[in-house]
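The complex appears here without one of its protein chains, the remainder shown in place.
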Amino acid sequence: MSIEREPEPSSPPTAPSTQMAAMPLHAPAIVNFVAAAEPVAQNGPPSPIRQFLSKRGNGALADSTFAAVMLVCALSIFAIVLFILTILIARSRLSLAQFGFGFFTRSAWDPVSGDFGALPFIFGTLATSLMALAMAVPLALGVAVFLSELCPARLRAPISFLTELLAAIPSVVYGLWAFFVLVPIMRDQLGPWLYKVLGWTGFFEGYNFGVGLLTASIILAIMILPIISSITRDIMQAVPVSQREAVLALGATRWEMIRTGVLRNARIGIVGAVILGLGRALGETMAVTMVIGNHPDISKSLFAPANTLASVIAGEFSEATSDMYISALIEIGLALFLVTIVVNAIARALVWAVTRGAPARSI
Amino acid sequence: MSANPTPIAAPGGNGPLRTPTNYRTRAMRLNSARRYGMNHLVTGLAVLSTVLVIVPLVAILGYLIFKGASSLNLAFFTHIPAPVGETGGGMANAMLGSGIILALASSMGIPVGIAAGVYLAEYGRGKMLAMAVRFTADVLNGIPSIVMGLAAYSLIVMRQMHFSAFSGGVALAIMMVPTITRTTEEMLMTVPHAIREAALGLGVPKWRTVVSVSLRTASPGIITGCMLAFARVAGETAPLLFTAFGNQFWSFKLNEPIAALPLQIYVYAISPYDEWHRLAWAGALVLILMIMVSVSLVRIYAARGILKGAS
Partner (left out) sequence: MGVGIDVEHLNAWYGTNHTLQDINLSIPANHATALIGPSGCGKSTFVRCLNRMHETNPIARATGVVKMGDLDIYKDASPVDIRRRVGMVFQRPNPFPTMSIYDNVASGLKLNGFRNKAILDETVERSLKAAALWEEVKDELKKKSGASLSGGQQQRMCIARALAVDPEVLLMDEPASALDPVSTSKIEDLIFQLKSQYTIVIVTHNMQQAARVAENTGFFLNGKMVEFNSTDKIFTTPSDKRTEDYITGRFG
C-alpha cells in the first residue's frame, strides 16, 4: 500500500509540507554525472543473497541464550564470595559455638587442651603490617613521584618494568630469600646494631634468633612497596594535565607543582593505594610464615617470634588433628577473609573516587 | 645594603608593570632560595628513595638468580627428588604437577572469567549490576590466597577425606576468575564502538557481533590478561598447602595429592637438608624466569597487540 498524496498548495510558512517528487533531478553542471536513468521495474525473484538472508533466522534464541550465559558467569563473582563466606562459617561452627566472640580477645593457643584464642595472631598481623607500611609508604611515594614526574624518559621504562617484575615475584621466593639471607643478617649484623643504637627504647629486648616481628615486617615492606608505588603512579597520572599546567603557570617550582597540582588532587587516591598495600600486607602468607618464628606470643620486643593470622593457618593446618583445632583455624581464616574484604573495599572505593572507575590493574 | 634599593630604569623601556630585576628585596631573595632549595631537597629525596628501593631489589633478584643458577642442572628437570641424604634428584614431578593443576585451574577459570568480562563490557555497560560485579571482582583480587585454599579444602578435601590435584585446581581457578574478568573487560573496552555498530548495522545478531568482532579484535589483549593470571597463580603456594598437599613422587591422578613447584620450594626451604635447599633455590629460579618471561611478553603485547587490534 503506497501512500498517495495530492500535491498540496503552498501552506502557511509554519506548517510542515510534504510532497512527492514528480521527476528526477537534472544534474547541475558542477560535476559530470551519468544522467539519472529511469528506475527499471524489476519484479523478478529476489537475489540468492536476499533469499538466504531472509530465510536466515534472526538469532533471537541464540542471542538470549548467549546473554544469559554471560550474565551467569558474571554472577559467579558474587557466587564465589558467598560460597567462601558460607563454607567458612559452616566449617568453623565448632569453635564459633565454643568460644564466641571471645575467640578474638583471648590469648590462649593450646591445641593439646583444646583452648584457642586468636589475640596473639591479631597482634602479630597488626604489628607486622603497620610496621611494614611505615617503612614502605614513604619510599613508595618517593618512587612514585620520581617515576611519574622527575624521571627522564629513557629510564622510565626499565624502572617501571623492574617494579612490575618485583610485584609479580611469588611470595615463597621472597620467603626463600628472607629465610636464607635476611635472617642471618638480622641475627648477626642488623639486630646487634639496632640493640646498640636503639636498645634504650625497650623494643629490642630478648634473644635475637634472626626470625621475628621485625624481619617479617621488613620482608613485608619489600613486598608491598611495588603495589603501593604503581597504584600511586596510576593515580598521579589520572590527575589532568591542566591542573599541573595551571600551577606551573603561576610560577611554581617543580616540587610545588607536584605538591599542589598533583598530590593535593590525588590525596584520596593515595590513601586508597596505601590501604591497598595494607590489605596486601594483612594477607601475605608464605614469606611471613618463613621468617616470623611461628610462636603464639604477644611481646614488646621486635626480635620476638610471633605469628600472624595467615601464618598460623599456613604453619599449623597440616598438623591440625582435632576437629576443634581445624575449626579454630578455619575461624581465623574467616576473620582474615572478612577483614581483608572490608579493607580492600574501602581502598578500592577511594581509588575509584579519583580514577573514576577506569579499569584497575589486576595487581 | 638597604632593604629597598631605588628602582632604576630597566633596559628595554619602562612598561607600567615591569620591575627591574635588581629590584628584589632580601625577603624575596630568601623566599626564592628557600623554594628552590625545597625543590632540590625533594627531588633529592625522591631520587634517594628510588635508589634505596631499586638497588636492594635488584640485589635480591641478582642473588636469587645467582644462587639458583649454581644449583640448576639438567637433572632438575628430569628427576624426581632423591631420597633424603642422597645428592642429585630434581623437581620434575613438581613441575609436572604444577602443570596439571594449572591446566585444571585454567580450564575452569579462564572461560568463566572471559564470559564475565564479556558481560561487563558488552551487556552490562552503565548498569548497576555491572558496577557491583566490577567492584566485587576488584575486592576479590585482594583476598589472601590462603583463604581460597581453606574454602577449597572445606568444600572438597573435607568431604572426600583426602587431598587431591582437583581441589588445588579449584582453589586456583577461584583466584583466576576475578583477575581475568577485569582484564577481559579492560581489553574489550578498547574495541572502538564504531566497529560494533558496523556489524550490527549489517544485520549480524548481537552474540555473533560480540564473538566475531569484539572478542576477535581484543583477543591479543585478552590472551595477555589470561597469561598474567596464569603466571600469578603459578607461583601461589598457600592455596595448595592443604589441597594439593604435595607429593614426593610422580603423580598423574587428579584425585590424589600432587606435587607443585612453589609448594615444593616451600617444603624444601624449611627442611633441614642442604641438598633440598639447593633444589629450592633452583626451583625459585625457574619460577622467576617464568615470571620474567610472562611480564615481558605482556609488555610486548601491550605495545604491539592492542594497538594493532583497535586501530
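Each chain gets a letter, A and B, in the order it is written, and its residues are counted from 1.
In this text, a residue touches a chain if its C-beta (ideal position, glycine included) is under 8 Å from a C-beta of that chain, and two chains touch if they have at least 3 such contacts.
Source: prediction; values computed, not measured.
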item	value
Residue in contact with the excluded chain [from A:Ser47, A:Ser113, A:Ser242 or A:Thr321]	A:Ser47
Absent-chain contact - pick from B:Met158, B:Leu200 or B:Ile270	B:Leu200
Chain A, residues in touch with the chain not shown (by the definition above)	1-3, 5, 10-11, 13-14, 16-25, 27-28, 30-31, 33-34, 36-40, 42-43, 47-50, 52-54, 56, 58-60
Interface residues of chain B (partner: the chain not displayed)	125-127, 192, 194-195, 197-205, 208-209, 212-213, 216-217, 308-311
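The rule is simple: only the chains that are shown with their structure count from here on.
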item	value
Mean-CA-position distance for chain B and chain A (Å)	11
Interfacial residue positions of chain B with respect to chain A in the complex	35-36, 38-39, 42-43, 45-50, 52-54, 56-58, 60-61, 63-64, 111-113, 115-116, 118-120, 122-124, 129-148, 150-151, 154-155, 158, 174, 177-179, 181-183, 185-186, 189, 203, 205-208, 210, 225, 228-229, 231-232, 234-238, 241-242, 245, 262, 265-266, 269-270, 277, 280-281, 284, 287-288, 291-292, 294-296, 299
Complex interface listing, chain A residues touching chain B	53, 58-60, 62-63, 65-67, 69-78, 80-81, 83-84, 87-88, 90-91, 138-143, 145-147, 150, 159, 161-162, 164-166, 168-177, 179-181, 222, 225, 229, 253-256, 258, 276, 279-280, 282-286, 290, 310, 313-314, 317-318, 330, 333, 336-337, 340-341, 343-345, 347-349, 352, 357, 359-360, 362
